[in-house]
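First, the structure itself, so that you have it in front of you.
The complex appears here without one of its protein chains, the remainder shown in place.
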Amino acid sequence: MIELKNIHKHFKTNHVLKGINLEVNKGDVLVIIGPSGSGKTTLLRCINYLERPDEGQISVDGFSVQGKHPSKHDILTLRRKTAMVFQHYNLFKNKTVLENVMEGLVVAKKMTKSEAKEISLALLEKVGLAEKVNDYPSQLSGGQQQRVGIARALALNPSVILFDEPTSALDPEMVGEVLAIIKQIASEGITMVIVTHEIDFARDAANRVVFMDDGVIVEQGHPQEVLVQPKHERLKQFLKRLVREPEYLI
Amino acid sequence: MIELKNIHKHFKTNHVLKGINLEVNKGDVLVIIGPSGSGKTTLLRCINYLERPDEGQISVDGFSVQGKHPSKHDILTLRRKTAMVFQHYNLFKNKTVLENVMEGLVVAKKMTKSEAKEISLALLEKVGLAEKVNDYPSQLSGGQQQRVGIARALALNPSVILFDEPTSALDPEMVGEVLAIIKQIASEGITMVIVTHEIDFARDAANRVVFMDDGVIVEQGHPQEVLVQPKHERLKQFLKRLVREPEYLI
Amino acid sequence: MSIIDFEFAWRHFPEVLKGVPVTLLIAVISMILGIIFGLIIALCRIYKVPIVNRIVVVYVSFIRGVPMIVLLFVLFYGIPALFDLINKQLGWSLDADQISPVIYAMIAYTLNTAAYQSEIFRASINATHSGQMEAAYSVGMTTAQALRRIILPQALVLSLPNLGNTFIGLIKATSLAFAVKVIEIMGTAKIIANDGYKYLEMYLVAAVIYWMLCFVFEVLFAQLERKMRRYEARMDEGQSA
Amino acid sequence: MMSSSFSDWLDLLMRVLNKLPLTLLMLGVSLFFSLIIGVIVAIVRVQKRPISYAIATFYLSFMRCTPLLVQLFLVYFGLPQLLLLVNIDINGWDRFVFVVIAFSLYTGAYLSEVIRSAYLAVGKDQLEAAYSVGMSYSQALLRIILPQAFLVALPDLGNNIIELLKDTSLAFTIGIIDIMGQVRIILGNNYGIGMFEIYFTISLVYWGTCIVIENMIGLLEKGLKKGRVSIAD
Partner (left out) sequence: TSSEKDGKKVVKVALSDEVNPPFLYTDENNNPIGYDMDYMKEIEKKLPEYKFEYLFGEEEANLVGVDTGKYTFAINWFFKNPERQKKFLFPEQEFGYSLTSLVTKKDRNDVKTLDDMVGKKFPPMAPSGGLRTILNSYNAQHPDHPLTLETIEHASNADNLKRVAEGKADAIFLNVTTFNEMQKQMKLNLKVSGIVSKEPIWVVFNKNETELAQKIDKATAELIGDGTLSKLSEKWFDVDFFKDLDYINQEGFKFE
C-alpha cells in the first residue's frame, strides 16, 4: 500500500532523513517510535509531500511520485489518497468543529452538505465531542482539539491515514477510545502509519513497529519482537524507562 | 505554598471550574489528572492569572490575589512567583532557542546577559538541546520545542512551576530525563503542579495526585492510594485502560 | 471671534452634499476592483509566479511611486492623445470627449488602489499560519481551494483594519479627481467658496461631510471585523496586565 | 537641439532634486512621530479601557475621516489662535514645525490601524508566554509582541510611508517649497507650458525615492523573517 524508496531529506545542512526504505501493506497498522528529533514527523510529512524529499520515491496505493519537484497534479492525487492527523492539530481556525470535519468531505470529496454533516456528526460523537460541534478551535481544550483532528482525518475515509502523535493530549480513557476506533478502521482495510511516544499504545495498536533514530530505521518487526525483545543496543536503552518497579504495576 | 479557595470560572455559559479548593505545600509535586476537557489547563492558568477566575482567592508563597479584577501590580507579583510550561509550548517565535530561555532572566529577573546565558546553556544541555541553541522554534521538532519550554520555566527558578502536559511530545527516554530533573528541583524545595495524562509519569513524579472531573476535584491523595486503590467509581473507570494483559508486561 | 460665517456654511451644505454620489461611485467601484486585482497581485508575489512576479513588482512600485495626480493626468491627457493617434492611423473616429471624466478617475483610482491593496493582502496572507495551509492540503484541497476556503478568510480578517484605512483614504483621495474635471465634494466646495472667498467655511463643510461619510464606513468596518474575528482567541480582551 | 533640450531637462531635474532633502526631512521626522503615535493609539484601542479607548477612537476617526488639507489649516491657522487665548504665541514658529505636527497626527492615525491589525495577528499565546516568564505588559510589548507585529506590518507600513511621502507635497499649500512645490512654481513661471516633461520629472523623483523605500522595507522583511514559515513554502 505504501512504499518508500531511499528517502533523503535535508534542512539546510541538517541531514534529517538518511535513505529511508519502508513498505507497508494494506490494512497494516505501522507504528513508528524513536527519540525526539529523530525524523519521525518529517518522514510522515514526506509521505503526503507536505515536506518535499530531496531524493527518493514514494508510492501510495499504486501511485508513485518521485523527487523534489513532481507535478502539482501528482501531489494532489497523492494527498487525496492520504489523510493526516498533525502533531499540533492544525485545525482550521476560522471553522467550527463540525465545519472542520466537513470541509474535506465537501470540498475534496464533493459530497453534499447533508451527507457530509451526517458522517461528521457520527464521528464527532464517537470521539466524545457531540457537545462541541459548534465551537471554534480556540474554545477547545488541547485534548478536544486533538480529537477534532482525528475525526477530520477519519471522516475522509482515505486509503492511508497518517497519525502524528494522535494521543499525546489525550487522557487514558480517551486513548482507549481512539485505540478502539483505530482497530476498527484497520479491520476495514485502511492502512495506518502512526508516530507515537506511548509504547503501551504502540503495543496495543500496531501489527508492525519501526524504531527510528537519527534519520535511519534501526529496527522493525512485530511489536512483540521490537518492544519486548529488542536487538539493538540503542533500542534497548530507549525502552529502559519502561521497566519499572513491580510495586507500581497494577 | 499554593492555596486555592473556591475558584469558579465560566466561559460564557460553560461552567468550567466549579469551586476548586486546593492546598499545595512547599516542595510538593502535585500531579493533576483527569479526562480531557475537565478543566485542568484552566485551573493551572488561573493560578498565574492567565485566566481570571470569576470568583475565589489564590495565594502563592504567602501572596494572595482575589476576584476578577486585581491590580496590575498584584498580577505581576503573582506571576513573578511562578513559571509555566504550556500545553502548546508557546515559544517566542522571534527568538532563538537560547534567547527564549534567557529572555525571562534578563527582563524579569534583571540578570546580566552573560549570567543568563550561562544558566540557560546549562539547562538546554540538560534537556539535550545543546546543538539547537541558535535555531528558531519553527525549525524544531515537537519534542524539541517542548523541551525548550521546560528549560525556559526551569531557568527562572521561581517558587512555583506549573507544568501543563510537559511530556506529551517526549519519547520515553526523554520523559525519564525530565522526571529526573523534576525530582531534583523538587528536592531543592521548588513547588510543582503538573497536569499530565501519563499515569506512569504521575506515579513516578508525584507525592500527591488530584483527580479532576467536570470542573471539580473528585479525589486526591498519595499516588499509591489514588492510582492504585481508587475510591470513586469515576476514577476507577478512568484508570481502567491501564490494566492490561499480562503478556505485554515487561 | 466670528470669523466663520456659519449661516453661509449651513446654506451651502446641501449643495456640497450633491458631490457625495460621485465620490462614492468612484471610491466603491475602485475599491472593489482594487480588491480583486490586489489579491491577484499579492498571490503572484507570494507564489513568485515566474515573469508575472517581476511585472507586478514593477507595477506596484511604479503605481505607488507616481503621484496620483500624475496618474490622473496621464490618463486624462494621454487617452485623448492616443485616440487622436489611432484615429489618424486607422481612420477610426474614437472621441475621447465622449468619455466621462468619472471613467478616467475610476480607472486611475483602481490602478492606484490595487497596488496598495496588493501589499495589504501580501502582509495578511503571510501572517496566516503555514499549518493552516498544510491542514487544507492534508484533507485533499487544491491550493486554490485552500486559499479560498481557509487562508483568505483568515487573511481578510487580518487585513480589515488596513482595508478600512485604504477605503477611507480612497474616499478622500477622490478629491484629486477635481483635477480632471470630476466635480465631487471638495470641488463643489471650492467652487462655492470662490465667490465670497469663503474658503474657511467651505473647507469645514467639506470636512464635515467627509467625516460623516467616512464615519459610516468606519463603523461598518469595525462591525465587520468584530463579526469575522469571532473565532479567534482575542488578544484584546481582558489582557491588560 | 536634442542636447540643449536634454540639458534643459537636466537643469529642471536638478532644481527638483535640490528640494529632495527637504521632502525627505519632512518624511523622516513625521514618520518618527507618527510611529510613536500609531503604537500608542493602537495599544490604547487594543486594551479597550473605556475612557482612553473613546478618546483614541475619536482621534482616529477625526484624523482619518477629514481631509489632510483641512487638518493642516487647523494646525497652522487654528492652533496658534487657540493658544493665543491662553497667551501662548506660537505664530513665530517655523512653518516646518506646523507641517510636521499635522503630518504626524494624520499619519499616526493610519499607522495605528496598521499596528493594531499586526498586533492582533501575533497571537495571544505569545503574550501569555511573556507573562509566564514574569514580564510586565510593557516588557512583553517591547520585546515579544511589537517585534513580531513589526514584521507582519512591514508591507502595510511601506504603503503608508509612501503615502506620507506623497502627502508631504501638501506642505506647499502653506508655502514650504518641497519637490512638488518646486514643480508647481516652475509650471507657474512657464504658464503651464511643458507640463508633461515636468510631471514626468517629478514622477521620476518620487518613483526613485519610492524604490529606495521599498528596498529598505524589503531588506528589513528579509532580515526579520528568520524563523517564520510562509504558506507558500
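For this structure, a couple of remarks:
Read from first to last, the chains carry the letters A, B, C and D; within each, the first residue is number 1.
Operating definition for what follows: a residue touches a chain if its C-beta (ideal position, glycine included) is under 8 Å from a C-beta of that chain, and two chains touch if they have at least 3 such contacts.
Bear in mind that the values here come from a model prediction, so they are computed numbers and not experimental data.
Counted over the whole complex, the shown chains touched by the missing one are C, D.
When the whole complex is considered, the residue among C:Ile29, C:Ile79, C:Ala179 or C:Ala222 that touches the unshown chain is C:Ala179. The chain not shown here touches subunit D at positions 73, 76-78, 80-81, 89, 91-92, 95, 172-175, 177, 181-182, 184-185, 187-195. In the full complex, subunit C touches the omitted chain through residues 3, 5, 77, 97, 176, 178-181, 183, 187, 190-191, 193-200, 203.
The definition used in the following text is that only the chains that are shown with their structure count from here on.
The greatest centre-to-centre gap from subunit D, using C-alpha centroids, is found for A. Note on chain placement: the centre of subunit A and the centre of subunit D lie 50 Å apart, centres being C-alpha means. Centre-to-centre spacing of subunit B and subunit D amounts to 46 Å, using the average Cα coordinate of each chain.
Chain centres here are Cα means. That of subunit A falls 27 Å from that of subunit B. Of all residues in subunit C, those that touch two or more other chains are 129, 132, 232-233, 240-241. In subunit A, 88 are the positions where the chain touches two or more neighbouring chains simultaneously.
Note for the complex: subunit C touches subunit D at residues 1, 46-48, 61-62, 64-70, 73, 77, 116, 119-120, 122-130, 132-133, 151, 158-162, 164-166, 168-169, 172, 175, 186, 200, 203-204, 206-207, 210-211, 213-215, 218, 229, 232-237, 239-241.
Every residue of subunit C that touches subunit A in the complex is listed here, in rising order: 129, 131-132, 134-143, 145, 149-150, 153-154, 157, 230-233.
Taken in their complex, subunit B has these residues touching subunit A: 11, 33-37, 41-42, 87-88, 128, 139-144, 147, 164-165, 168-176, 197-200, 203-204, 227-228, 237-244, 248-250.
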